[in-house]
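So the structure is just underneath, and the comments pick up after that.
With one protein chain removed, the remaining protein chains of the complex are shown where they sit.
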Amino acid sequence: MSDFVSNLSLGFSVAFSWQAMAYCFLGVSLGTFIGVLPGIGSLAAIAMLLPLTFGMEPTHALIMLAGIYYGSNYGGSTASILLNLPGTPSSAVTCIEGYPMSQQGRAGVALFMTAIASFVGSICGMLIMAIFSPPIAALAFSFSAPDFFSLMVLGMIAASTLASGSPIKGLAMIGLGLIMGMVGRDLYSGLLRFSYGVDELYEGLPLVAVALGIFGLPEVIKNAGQITGRTVKAKDISFRSMLPTRDDWRRSWGAMGRGTALGSFFGALPGTGGLLASFMSYATERRLSKEPWRFGKGAIEGIAGPEAANNAAVQTAFIPTLTLGIPGDIVMAIMLGALTIHGIQPGVSVINSHPDLFWGLLVSFLFGNMMLLVLNIPLIGLWVRMLSIPYWVLYPFIVAFICIGVYSVNSSVVDLYVLIFFGFLGVVMTTLKFEPAPLVLGLILGPMLEENMRRALTLSRGDYTVFFTRPISGMFMAMAALVLIWTIYGAIKARSVRRDHLREMARNLPDD
Amino acid sequence: MKTLFATTRRQLLALAGGAAMATAVTVPAFAQEAYPSRPITFVCAFPAGSGADVLVRYFANGIQESTGHTIIVENKPGAAGSISAEYVARSDPDGYTVYVHSGFSTAVNYSLWNTPAIDPRTDLMGVAGLSALAFYLVVGVDSPYQTIEDLNAYLLEAGDQATFGASATSGRLLTAQYLSELGASPVEVPYRTGAELIPDVVNGAVDFAVTDGVNALVQQREGRLRLLATGAGTRMEVAPDVPSLTEFGMDVDQVGVWGAYVAPGTPQEIVDQLAAMFDGVLATEETREFLARAGSIVWRATPAEVDQQMADDVELGAYLVDLAGIPKN
Partner (left out) sequence: MTKIKTIDVCAGAFIVLIGVLAIVESLSFEIGTTRRIGPGYFPFYVGLFMVVLGVVIALERLWTKSLADTEFSFPPLRAPLLIMAAVVTFAVMVERFGLIPAVGVGVFLASLADTNTTLMQKLTVSVAVPLVATLIFKIGLDMHVDVIRWRP
């Protein structure tokens, strides 16, 4: 315990220096401003700003990069809520409830709650990272292929009910995502699948292009020429209108707590990151809710939970990255790159040989998140005012920024054609009433699902029971089965209620 | 060896370091002007922030500092380097577009496609050698196999009940040759990155693994892995205690060399000038240390030697790809 205190005080002494504070502030504000641009998410933001940090001292470079990361995460949520434009796949969850809230004129509340939930998630994630870093690092080594496979299965089953319509359609979208995830090189054989002669697809579909294609373009297409005036009148934006009501708070606290717990756990597992955490959190809230019909139409707990989860996961994702040299997600891989640029070898030794870096970074998370809160709450009004721009002015900007955002990722024109393809697919899906969010999950988890299943079966010498006999894997499978039973039970119950209701109506109506 | 660590998925954005098509191609080359009269672009086949990108940027910064010329790093990831290799091969032969990449990987790529985009022997011109990175046969520290001989004995006895992990094509190629020399046939378990493989070899899910020098040396230092042998023909300077497979009578010599390459037809004096810039950086003690941290050693070579190495590697690559039974796309 005394170790912990002395470590923290070391961290404070590093993070409290004016340079560290300045870099943290610079990172957070740049991240927010770039993330808020429609079509630019945390991935694009961190890659654009990475070179800025090359010349800095390692601790400051990492503090700034981390600031850019969570700043742009927050900014990305803003674009998702206001315009249905997820700049990163994990913001896709925020779109589900955030955008409807925005259309109901409650964008300010959604943004306010996002800021609070992100803050709560980050701080809790940070504390968990500080206290449980060694055991969490050990967690990564106890996870093997069957466990990852079962975890993915659980995640997908839970997420299939994300669709506000039928869960069958949700499953179909996950299936579509799985197929899209197979595009490119098969790890096992080295063969290209579903690439139809396009070598650029070797490393799979570009995620940013897919996310913007199925969420962003259909939204613009739907609204262009239809929304003639302003979506929000400037005079309607008062500080009061941004404050969540007592009811909003009541709904959100529990969601934030559960989201934080889920996020802290999933973030620490290498390879899953915040995405699975946000989807699981959303699915959990929807299931626990006594009024599930509010979901998909602007339920605030559907933002608070996933945002807390995502941000907690961001913090704990640093654990496998820094202590094991195993990056938790793509952004963490860039962080790892930044470490080596500065000649620091990742590993448990980072904590021992560079305690100033480790603890300084940790404490800077605290400051960074406070800055984010202070920076953003006053800015909410400004962001919401973005909606008071007439749509005929706004949407050409959105189209242009989507194009530039997608192109900037790989400097690849092929990515733009992927964007167009998924734009068309998005329009088809909207017309046929399919929800796009489960597709994104399937797309990202698909390769991991397939690889871990094949790996598990190779290692178990073809024995399928390994998924049920290994304790961790068995536990996830049992949970998946429970979720499935719960869903079926819920559907039957809803049906009988509905039937009574229909019978009642039938008395008054002559025919169906 | 394509990646020094971490993920290489193309979604890792490349914009950062900069797709400097701008400066590279808009201004027509003025033959009369002294070279270089405008910024030189180093093309990196991996995303900004990846391990390979770090290496490219190290040389870019080193040359920029020692010569004062502006160097821009342009990340063009995709198709395991084929996209950037083709981009450089088809660029104007004026010495302003330089491919800084793994020559071995470029050579092997030629054998991985039915219709390769380029023939690296004729479509790229060697400028300078940079570094060499070896792959290692590793086991977890708790593994019962203390030496490569222990492992050999087990593999011969266990047949297809044994398993091994491999990441990256280079890792697959090394195991293919090792196993064919040994005459054993354990089952391969592929991994996307070297980092992803570590937990499974540490907790014993796979019997052994083959991974790149960066990953192997870091995890050895952390006390998680035991390095049994290197696939290089001789012991590596960065790991002098690790024997080479050749010491056990195996004819294995696989070293991933990195080099700098330009489009064919680039004037010889420009190639020489570029080579001198690289050599200036390579000669420093700082570079030796930097490369050692990345598990690599300095490889100083003339343009002709780089071309020769490429020709040898294309031949070796074709043989190994066939041996490993990797299907072509």
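What to note about this one:
Should a chain be cited, it is by its letter among A and B, assigned in written order, with residues numbered from 1 in that chain.
Following the convention adopted for this analysis, contacts are C-beta pairs under 8 Å (C-beta built on N, C-alpha and C of every residue); 3 or more make two chains touch, one makes a residue touch a chain.
What you see is a predicted model; the values in this text were computed from it and never measured.
The chain that is not drawn here is touched, among residues A:Tyr69, A:Phe215, A:Phe295 or A:Phe401, by A:Phe401. Of the listed positions A:Leu8, A:Met21, A:Leu127 or A:Ile420, the one in contact with the omitted chain in the full complex is A:Ile420. From the options A:Glu57, A:Asp186 or A:Asp356, the residue with contact to the chain not on display is A:Asp186. On the side of subunit B, the interface with the absent chain consists of residues 15, 18-22, 25-26, 72, 74, 187, using the contact rule stated above. Think of the hidden chain as still there; on subunit A it touches residues 34, 37, 48-49, 165-166, 168-169, 171-172, 175-176, 178-179, 182, 186, 188-189, 191, 193-194, 217, 220-222, 224-225, 228, 391-393, 395-397, 399-404, 407-408, 411, 413, 416-417, 419-420, 423-424, 427-428, 430-434, 450, 453-454, 457-458, 461-462, 464, 491, 494-495, 498-499, 502.
Following the convention adopted for this analysis, only the chains that are shown with their structure count from here on.
Residues of subunit A that touch subunit B in their complex: 43-44, 46-51, 54, 140-145, 185, 187-192, 199-200, 202-204, 206-208, 270-271, 324-327, 330, 333-338, 340-341, 343, 345-349, 408-412, 451, 455, 458-459, 461.
On subunit B, the positions that touch subunit A within their shared complex are 4-19, 21, 47-51, 53-54, 57, 61, 74-80, 82-83, 112, 117, 161, 163, 169, 187, 189-192, 195-196, 198-200, 202-203, 205-206, 215, 218-219, 221-222, 290, 293-294, 326-327, 329.
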